[in-house]
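I am attaching a structure below and will ask some questions about it afterwards.
Missing here is one protein chain; the remaining ones are kept as they sit in the complex.
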């Protein structure tokens, strides 16, 4: 398996083009690719669709992309901690698709593992069911939820090795391992980059085959 | 979280009753709960439905249950290495449902994580599609595959701690972590049992909440 | 004791030793303060940890270990971390014994609304819809009224979190249980009369207690 390229944040940001659909790991900024987000704000590609757990907070995490006016659409489970997202939504500047968190991660997983969708009981009989197919299995109703994929996924990790094997830690895992499955280009932002063999096979949570680029070490 | 009970194999086998639906981890015997299987052969509850990757080999792994005549029905992806299973199938003594391996693990996962099913492209246009619903998503056809659950899951592991946190290794993982989600009673057969804290949080692949009993250490 | 502490203490009595519990952010998170360590209760946070412990000592916080509200936490011995797919797999799959959630409204059929006030506040549902759908038992912990307006109503006017009937409602005034027959008033909090509860509740109540 070939060694990955270590990219500078500005070079990595070049891979996110105007109008791109991007996934960003993290849960309220925990386990989020903060250097990549800063580089994106700098490069400022507009009209982005962002798929993420939440929209961060003002001046923090994905909130920075919102503040910079780069986001046209978001598919998220929660925007409660970012009043700016709420304001932009009310002003019609950002389109928000709210998805239950467990459904969101399953939709991303479905996109990543080649499923055409999943049937979930979550959201039956609520606003979430609007315009969705309801499928009966053994007398119980489920919503048909369809896959999500992205052009680029930006994921944060504890460690990566040269071939891109990834290790996460504690609650910084969250959406990252699943998003690494679901995008055409996957860029990992690890805290540390270690030689091949340092991360043993059983500790690898995202195999290197899923990673396209690794952000260079912090200078 | 309470400490689990360490059961003797014969006590664990008591939990599998006549006619039970059981899941058994392992891939051609690798990562299979061999002591549990031996105890089941000894106790000999009949008319079992076995959900597993394969039917083992004669005299090895799940093959022992087949030889002992305890199996009425199997849901498996492969029986090629056990001519006895083939013979019993042809003689009408065992009913075999063959499921593509990737579909099998997703069906077990669906059962374990509360999904009503998944849509897979695997099997479209083949015998596997027989009697199944075909669902169109964005112009592409998928099979609706429904969840599998079991009364008891027998899983093998490298290590368990006292509260049931589980660590697997290499290709002995296979079906075990997913089966641990999908049964009313889950019995783990670890190579070693270690104090709480020895398996760090990031190394746990099956949290203890999923485990009901641990097989006592090998004597 | 303020209203929130009263609610949290009462909810704590519903939590059985050795169970796995998910506490929502805000008021429900206070419940952990009233569970003795020796009860062996494990707390799950849907952002990916089972065995969450109290806030760490000053200066020892790990930015990679927080609760679902983003606050620093610790991990107790026997803790396990996981990604969101596993975390919600456990939630939706029925592997969490109990969840305690806040509420905007609960109706006579025991249906919870807690994620959106159309035209005013749209925080989003986060993990609440999955939790209500999948947890073994659902307790709503909330103040009985909001600025004088009843939150326990005949029928939710706010968007539902789930059509599932919750198992118990605990407020600073009372403990109520939705049943097939309707909303039962199971307990009045100390010093609260049945009439006070009826007065503060817009839904009809079945009285199983008396003053």
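For reference, chains read A, B and C in written order, and residue numbers begin at 1 within each chain.
Heads up, the rule we're going with is that a contact is a pair of C-beta atoms (placed from the backbone, for glycine too) under 8 Å apart; a residue touches a chain by one contact, two chains touch by 3 or more.
Keep in mind that this is a model prediction, so the values were computed, not measured.
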item: Where the missing chain makes contact, among the chains that are shown; value: A, B
item: Residue, one of B:4, B:21, B:109 or B:159, that touches the chain absent here; value: B:109
item: Hidden-chain contact residue, picked from the options A:101, A:126 or A:165; value: A:165
item: Residues of chain B (touch criterion as defined above) contacting the omitted chain; value: 27-31, 53-54, 76-81, 86, 89, 96, 98, 100-103, 105-106, 109, 120-128, 158, 168-178, 205
item: Contact footprint on chain A, counting only the chain that is left out; value: 1-2, 109, 112-115, 161-163, 165, 181, 196-197, 201-202, 204, 207-210
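Everything that follows uses one rule, which is that only the chains that are shown with their structure count from here on.
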item: CA centroid of chain A to CA centroid of chain C, Å; value: 28
item: Chain A and chain B: spacing of chain centres that average the CA atoms, whole Å; value: 32
item: Length of the line joining the C-alpha centres of chain B and chain C, rounded to whole Å; value: 35
item: Residues of chain B engaged with two or more neighbouring chains; value: 114-115, 201-202
item: Of all residues in chain C, the ones touching two or more other chains; value: 49, 75, 81-82, 88-89, 91-92, 133-134
